[in-house]
Each structure stands twice: as structure tokens, then as C-alpha cells.
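All protein chains but one are shown in place.
Naming follows writing order (A, B, C and D), and every chain is counted from residue 1.
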Amino acid sequence: MSETDLSIGAGQFVALVGPSGCGKTTLLRLTADLDQPSTGQVAIGDMPPSAARKQRRLGLVSQRPAVLPWKRAIDDVRFTQVCTGKSGLSAEDLLRDFGLAQHEKKLPHHLSGGMLQRVNFASAIAHDPDVLLMDEPFSALDEMKREELGLWLGKVLAERPKTVLFVTHHVDEAVLLADRVLVFSASPGRIVADIPVTTPRPRTAAFRTHPEFVELTNQVRGLLFGKQEAHA
Amino acid sequence: MSETDLSIGAGQFVALVGPSGCGKTTLLRLTADLDQPSTGQVAIGDMPPSAARKQRRLGLVSQRPAVLPWKRAIDDVRFTQVCTGKSGLSAEDLLRDFGLAQHEKKLPHHLSGGMLQRVNFASAIAHDPDVLLMDEPFSALDEMKREELGLWLGKVLAERPKTVLFVTHHVDEAVLLADRVLVFSASPGRIVADIPVTTPRPRTAAFRTHPEFVELTNQVRGLLFGKQEAHA
Amino acid sequence: QPKLEEVKVALFWLRNGEVSSLMVADAKGYFAEQGLKVTLVDGGPGRNPVPVVGAGQADFGVAPGSEVVRARLAPAPVDVVAIGSMEQVMPLAYIKLGNPGDPDPTPKDLEGKTVGIQAPGKFFLESMLKRNNIDPSKVKTSIVLGTPEPLMVGKVDYFAGFLTNQTYQIEQEALKPNAPPAVKGKTWKAIPFYKYGLAMPTNVVFATNKTLKERPETVRKFMRALAMGMKFDHENTAEAIKLVDAYPAQLERADKLAWRAKIQHPLEVNSGTQANGLLWTDPKVWTEMMDFYKEAGEINRVVPASEVMTNAFNAGIKLAK
Amino acid sequence: MSQATHNNEARRPGMRALAIAGRVLFPPLSIFGFWYLAVAFLGLPDFVIPRPGAVLSVLINENHFILENLWPTLQAAALGYLLANVVGIALAVIVTSVPFLNQLLMPAAITLRNVPYVALATVLALAIGDTMLSKVLILTIAGFFPVMVNTVRGIQSVDSVVLDRMRILDVSPWRVFWQVRLPYSLPFIMAAQEIVGSASISIAIAAEWMLSSSGLGYVINRAMSQYRGDEVYAVALLAALISYVVYLLIQYASRKLDWLGKTRPTK
Partner (left out) sequence: MSQATHNNEARRPGMRALAIAGRVLFPPLSIFGFWYLAVAFLGLPDFVIPRPGAVLSVLINENHFILENLWPTLQAAALGYLLANVVGIALAVIVTSVPFLNQLLMPAAITLRNVPYVALATVLALAIGDTMLSKVLILTIAGFFPVMVNTVRGIQSVDSVVLDRMRILDVSPWRVFWQVRLPYSLPFIMAAQEIVGSASISIAIAAEWMLSSSGLGYVINRAMSQYRGDEVYAVALLAALISYVVYLLIQYASRKLDWLGKTRPTK
């Protein structure tokens, strides 16, 4: 990944798309103050990542689940709240909203892949962080759950505005949810386009038929896959 | 999951779709002889899973990568060949085809999520098994890589016919690739439909515009998401 | 040249001046004269000569008489019999620090004092006190290890040690310029157990009944050579010291050996050895010893002395005096 | 179906009965079997290796003195075991959180552990005397090292993705230690417990043998000087039984505590 400056406005929803292995996770880790950039700078609102982290304003949905193997789903979600001292969103409500009401007492290795991803998501946002960093949070979910959780997220963001950095492989999802879509190129991984989405959030599924949606998804696909024709 | 009988004809490509947590992975494990069914029966061709396993005819792409943490990508792929005594497909060719030529010497924790998934895929099929069991093998990949690997798989299957059981959350992908689409319901997880796809394989991307494709994807989405309107 | 008969002797401890007679006999060639080739087997914390001889891995052993008695009378007895003693009394003593001119202490002096003893030694002290009509409750005891440090750092007033052993360290430390105040300029004074308690043969030579029965001549030759070694040691001490000093793997140097000889030689002879020959051991003493251990609960029966010891192999060699 | 499928531990009732019988019968079979083998194989007289019969008869008929001296040994073993854990875990935490202390403490730790026990016993006997503390210190010195080494490894085995989560949430090192590192270390720490726990009785006995006039070590000392091999081995057998029970308790506790066991496939 070559020098990158990234600054995300407060309250902005930024989506990050790009081919596998281009450095999306790496950029997210810089934003989360987990790694230090060797060159370039990252800013969230007008804060450096470390300041945001120290104020416990960050939430990170990691690509690989970061749950504790010995904690039942509900306890893992509550653990985030205990650790941060922020009660944030109700753990039961979260799991119920995510369709896990029946499974809240299960240990991680008794959950299916998609369930585990939802628990991981719930645990990452249970303290209601101001800045939400998400690394392919819905990759193991079926289309319906994905849609549901996307809408749920839109609703939460409408109620409690947050700054969001969202890594996804779904171009549609990126355009549907974000204010800005950053497109990464493969090696050397760098930002080749920074595309604003002007239609105001929250958007409904109807936005999929909006001309801006169609245009932007085609534009992003064009950037990602070159001349090749876009496909669903 | 309630009693299920599953029998997959030799050379058939069966796709399995269903909501997260309905038992797809569980069914795949039964087919792989990793768990024993308490009721019901599973057959691959006319063999029980244990026979297929003992003959080393199975290949399993697990939902969570099953690579060895201390083996470099290429060595992990070769490990499958050494273990089975079958040279099958060339390890270098596989990784090159999967876009990992530059990364074949990396250890798993130095790979990105999508790269790791591709190495896992390569390792699972390196001995060229007759029966291929795949659990969401492309979930961490971008659309382009997903398409590429799907086409690659179609090509390989055309050259060397295999019996395939393919778990996916992508309805389009299921219909595009499979001879039969099994639709699972959520709790109690059971097979609610067994939909044949009649257009002969291999199919190209053009099949996406074929009436059968449109009809079947709509039918499957209808079964999965109830009355709700289908979306891309 | 006739082939020598190989004979192994298992020691209780590493070889030092305590068993100088053995080494002198070897160095002077007395064993060879008798047709024996002797090999010494060192003892140590995990190598008690009694089971070694009992199991037939050595022909003779050297150990305190009490060991022979206890082994012989154990529920699973070890078939060993004493055939002589290199030290007629046990050199156990209650040692204190004193000025060179002080009179020797007596058991009466223990009253009101703290005596450092080793864990199994309480019975010895009590027995000695009773024999001298002193109330044991008037003497405090403290359990210590077998080294004299507690005495030298002033933790105890008396210390149960051997006249031939810990006293040397006390003398050495007292000479050092940086000696601790408790030791500086002092010397040791002792209440010997053999004087106020019991005489117990200590460097006892033993063998199995089987050996005595099957190879009596070997035993006789061995005892003769050993007695000759002891005689030489007593009568030509300076020369003997040189031999022992040069003996392979022997721990003590000439100065220490000379010091030892002064203290140890008087303990090796008594009227019995004068009358019957060196190494001779008094059956009466053995009976007393068994009674003592029976009373202490260390053995549960007493047998005639002839079952645990014999003078039948004594060569009758006496000192010139 | 999903229950049966995921529960590989389902056993037939016949197997269960056999398992229980095994649990009760195997230990004595094991101990006495190997003992008789040793007796037969080594061909040593019974004042060297007493026969199991004689030893059992001591344990049954002459146990008064032994049982009287059991308590101080148990006390020393339990306290020493505890202290070894406290010291071992504390050192592990120090050494992993302040790396340069590693180089400062480790050589001293290893030296302390390598002072020959006899020299150590002399020093302790003089400095502290024949007290519980001396024994407990010897046990601590003998036991802290395995606990430390295993705990260090355990602390280092924490999944990095979970540590990232803790870092994001700016969780205090203290809480991370108690709620993340320690539970992650449990498989390692429990292995150390098996090592140290089941050895503590026999180390306590060795300590008593060197410097005490009470406890099972003293019983052995006395029995050896009386050529009572049967009594020596009676104490050894008792110590072994207690150690085995301790071992089983630790295994039981592991199964309760250890999350790894719950993710572990049974074969």
C-alpha cells in the first residue's frame, strides 16, 4: 500500500471497496489505531485515531470474529459494555434484532458461521461507539439477513449519527449505504477514486432503482473490473 | 434439523441455500462423514459418506479456513497432496489461477481474509477429489474474484466431472452453477424444495439473462424470503 | 604371582581419616600379603553399606554398630553380623564454645541451656540426662542439621556433634581473622556421650552370615590385615598419615589427619582390645546397645549379643604398649 | 438430530459401566502391577523393595505414626503449592509485561532453582529453622518455575484478534489480564497445576526429610534408619495416592474451567 491520506468527516458514512488483498483491512487497522502508518495520515473527524481510541469512541467489527471462546453470546456482548463502562445498546435487544434470541446462551463454537458473525457485530457496537469501523461485517450472511441488518444499521445511524468506515465486497451495498465510496486498486493498493453519493441517507431499498444508484454502481464496477461489463 | 434423506447422484452439482443457522454446514458435515446422522441417510453416488472418505475421494472446503498456521501457502496446498498421495492439480498452477502467485510463500497470518479463503480452497481440492463439498467458499471474495473462481470451477468440472455439494448464500451463484438447488427453511431446518436446473452445464455469464435463470432465482428467493420482492 | 582374591568394602561415607586403618592396610600391602585385593566402595546419602552388603554387592561393610543392630532386628531383617570394630565408642558429644582454660563441662551444665540436636537424636540426650539424674525437662532442645553453624552463630548453647568431625570446623573458624564474635578466640568443650551415656561401637566391620559361613578364611585374612593396618597407624602415625594422605580419592590432607589421629586413636582402643586384640568388640556393650534401642522403640526385640556380633575372626594383634 | 450429531460423547450404557469399573479398578491394578513387575524384574531382596503385601499391612495395621505425621506434610504441601502458584503467576505477569525485567529476574530465578537442595536446606534451617515456613519456601522454590514458564506461554497464546478488540476498547491492562489473558492461559496453567500439584506432596516429604522432625519426611527418615523398608514404602504409597487424588481433582477442575476442552473434538 503506498502513501495514503484518509480523513473522514464527522458523521460521514464511508464505504471502502476493492479487490481482495488490496489493503482494506490494513487501512481499517490504521484508522483503528491498531497499526501506525509509516507515511501518510489518518483522521476521524478532526481527531487522530489514537485520540478517538483513548476516548473509547471506537467500535471495530473485525473480519475474523473477535469473540471470547468461553463466553456465551449474550455475555460476550455484555463484556464490551462492562469493559467500556458504557451500557450503550441493550444486549438482549441487539441479539433479538439480529435474529439470535433463541441462541443468546450458546458458546461461539456452537454457533453457525453466520450466527457468529452477527454476535461479533453485536459485541462490536454494544457500547454504542461514535466511530464504527466495519470489515466485511455481513460476508457470511444470506441476502435477507444482510438486507435486514443493513436497514437496521441505517435506522440506528438515523437515530444516533456516527462516523462510519465500512469495508465490503458488495458494490450495491456500498452505494446503498454510504455518503462516499472509496475505490481501491489492486497492487499497489491505493485509493483510485473517491465517489460521493449525493442522495441523502437513510435510503430505502427503493434507491436501487434510482438513476444515481445505477450510475454509481456501474461507475464503481467499471473502476474495479476495468472495461468489463458489470453484472449483478 | 429434522430427519433428512439426501442422495446426490454421481457427477451432480447440488447447491444448498438457506438462511444462516438453518443447518447447511451440519448437512455438509454429514456428507463428509465428520458427524453421524441420528436419523435419515446420506448417499453420494451410491456410496455412504464413510466409504467415499476411506477411498480418499472427498474434498472439503470448510467455512472457516483449515490451513496449518506454520505452513506457507504453497506448502499447505502441497500438504494435501502429500497426505493423500495424489498429486492431483499442480499447487503452483492452482495458486496462480487464484491470483496468489505473488503470495505463495506467505504464512496464513500474513494473508488477507480473501487470500486465506483462496488458499483454503486450493488446499481442499489439490488432490483432485471426485466429491467436492464446499461451504461458502467465496464469501470473503470480491465480485470479480468470485466470478472468476466460479468460471474456473466450471471449467475444471467440465474436464474432470465431480460430484459437488455447494453451500452458498448467493442465489444467483447457486442457479448459475448447479444441476439441483436444495432450499432449506429456517428452524426447523429441513429441505423445503429440490429444484432442478435443466440448462446443461457449463454455463457462461450469459445464462444470467436466460429465462430459466430469472425464473429459478425468483422461485428460490420466493421460497427463502417469503412473499417479499426479490432484489439483486 | 598368585592371583589375588577380590574383596569389596562398602563404606558408610566418603573415604576419610575415619577409616585410615583400612587405607593403611591397603597401602602397606597387608591385604595383598593375605592374598586379597581390596576395593573401597564409597558411601553417601543414597548408598548405605548395610543393604549393599546384605544384597551381596560388597563382601564387607563399615558402619555404626547401631546400623548393624537395627538392620539385623528389622521386621525384614538384613543378614549382617558385626565382626569387629575400628572405633570402640561413638564419638557423639554435646559441644559448646568455651575459653581454652575452662574445665570440661558435665551433663549438669546442660540445665537451663538450649541443645541443638538432630531430629533422631532426642532419645540420646534424654537417656544421658536420666543416667545422670537430671530432669530432661530442664534442658531445652532445638532441631538442627548436622553442621555446627547454629552453635557458631549463637542460636544454641550446645550442639550434638562428633568429636572427630564438627569440632574441626569450630577450630578452623575460630582461627579466622573475620570469625564471628561468638567463636573468636574460643575453643570447643564437650560432654562425650560415651563417658556419661553408653559406649557404642562405631566404625564396625560387618559381613553377611553367608560370607562368614562360606568363606571363613577370607574373613579371617581380611581381619588380620585390617588389624595390622590399625597397629601400624597407631605405632607409626606420621608415616601412616603420609600413606593416607596419598590414598586415591581420600578427602583429608595431612594436617587434618594429624588432628584427627590425636582425637580418634584413643577412641579406637580400650582394655578389651589390649587384652584380646585390635578390633575386638565387647558383647556386653552390644547387649546394652540393643536394650537402649529397644527402649527407644527403634527395635522391637532383643537377641543374644552373639546373634549380632562375633569375635571369632579376630586375629589377636595387639598394640606394642 | 442436531443434538446427537454435535454430541460425540454419547456413550452406550455398557461402555459407561466399563468406564466406571475402570476408574475404580485401574489405579490399584496399575500401581501394584508395576510394583510386582519391578520386584520380579530387579530381583532385589525385600529389605530393598518390600512386597506390596507387607506395605499394605503397615498402612492398615501400623498407620498411627504415619497418620499423625500426615497433617504437617499436607499443610506444607498445600501452602507451598499455593505460594508456588502465586509467585509463578506473578513472575509470569511481570516478565511478560515488562520485557527487560525478564532478563533481570530470569537468571536469578534459575540460579535459585539450581542451588543444590542440601545447601538450600542448610541456609533455610539456619535462617528460619525447622518451621512450616522453611518447608513452604522449599516447595515454592521447587514449584514456581513450571507455573511461571507455562503461564508465560499461556499469556502469549492469546488470539491477537481479541487483543485488538481490547485495544480498540481501551480496556485496562488489569482487566485484560484477568478477563482475557488468564482465561486464555488456562490450558497452560492447568497443565502446570498437574505438574506442580501432584509433585508437591513428594517435595514436601523431601524437604522434611532434610530439615524437619515432623511430617512424612521424618517418618521416612526414621523408618530408613530402622531398616523399615515396608514403612518407607507405605509412606511412598500414601503420598502417591494423595498425589493421584490431587491429580484427579486438578483434572476435574480443568474440565470445569477449561474452555479449550469445550471446543475440543472427542475422538
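Operating definition for what follows: a contact is a pair of C-beta atoms (placed from the backbone, for glycine too) under 8 Å apart; a residue touches a chain by one contact, two chains touch by 3 or more.
What you see is a predicted model, and the numbers here were worked out from it, not measured in a lab.
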Option from B:62, B:139 or B:163 whose C-beta touches the chain left out: B:62
Chain not shown: contacting residue from D:84, D:171, D:191 or D:211: D:191
Which of D:48, D:133, D:182 or D:257 contacts the chain that the document leaves out: D:48
Residue touching the undisplayed chain, where the options are A:35, A:75, A:92 or A:148: A:35
On chain B, residues whose C-beta touches the chain left out of the figure: 29, 32-34, 53-56, 58-60, 62, 64-70, 79-80, 83-84, 107, 109-110, 123-124, 127
Absent-chain interface as seen on chain C, which is shown: 13-14, 16, 42, 44-48, 51-52, 55, 57, 147, 149, 152-153, 168-169, 172-173, 178, 180, 249, 251-252
Touch list for chain D against the chain that is not drawn: 22-23, 26-31, 33-35, 42, 44, 48-49, 100, 103-108, 110-119, 122-123, 126-127, 145-146, 149-150, 152-153, 156-157, 160, 163-164, 187-188, 190-191, 194-195, 198-199, 201-202, 205-206, 209, 217, 220, 224, 229, 232-233, 235-237, 239-240, 243-244, 247, 260-261, 263-265
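Keep this in mind: only the chains that are shown with their structure count from here on.
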Minimal step count in the chain contact network, chain C to chain D: 1
Intercentroid distance (Cα basis), chain D paired with chain A, Å: 49
Interchain centroid distance [CA atoms averaged], chain A/chain B, Å: 27
Averaged-CA centre spacing for the pair chain C and chain A, given as whole angstrom: 87
For chain B, residues that touch 2 or more chains besides their own: none
Residue numbers of chain D (touch at least two other chains): 6
